[in-house]
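Below is one structure, written out as structure tokens, with a few remarks after it.
Left out: one protein chain. Kept in place: all the others.
Presenting subunit A:
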């Protein structure tokens, strides 16, 4: 495996693991993303955006995903919309 392919494998694995959360509600939403194969369909840019969202703490992320709060970063809106729609 070349370095780029290896990086990609690491990143996909890490992304999948970062979908494991402290709150069940987030686990359920993010598991849908995984089960529907959406992670694999994301562009590199979109994966970076999802990574960034997954760095939010659980309480804030749940409020965003449930539509009770808006994300402070407008450039993440596309990814927020995806999480809200699954």
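Simple rule for what comes next: a residue touches a chain if its C-beta (ideal position, glycine included) is under 8 Å from a C-beta of that chain, and two chains touch if they have at least 3 such contacts; residues count from 1.
Criterion: contacts and distances are computed from a predicted model.
For the chain that does not appear here, its UniProt entry gives the protein name "Succinate dehydrogenase flavoprotein subunit", which is one of "Ring hydroxylating alpha subunit (Catalytic domain)", "Dipeptide ABC transporter ATP-binding protein", "Na(+)/H(+) antiporter subunit B" or "Succinate dehydrogenase flavoprotein subunit".
Residue-level contact of subunit A with the missing chain is found at 6, 9-10, 12-14, 16-17, 20-25, 27-29, 31, 57-59, 66-68.
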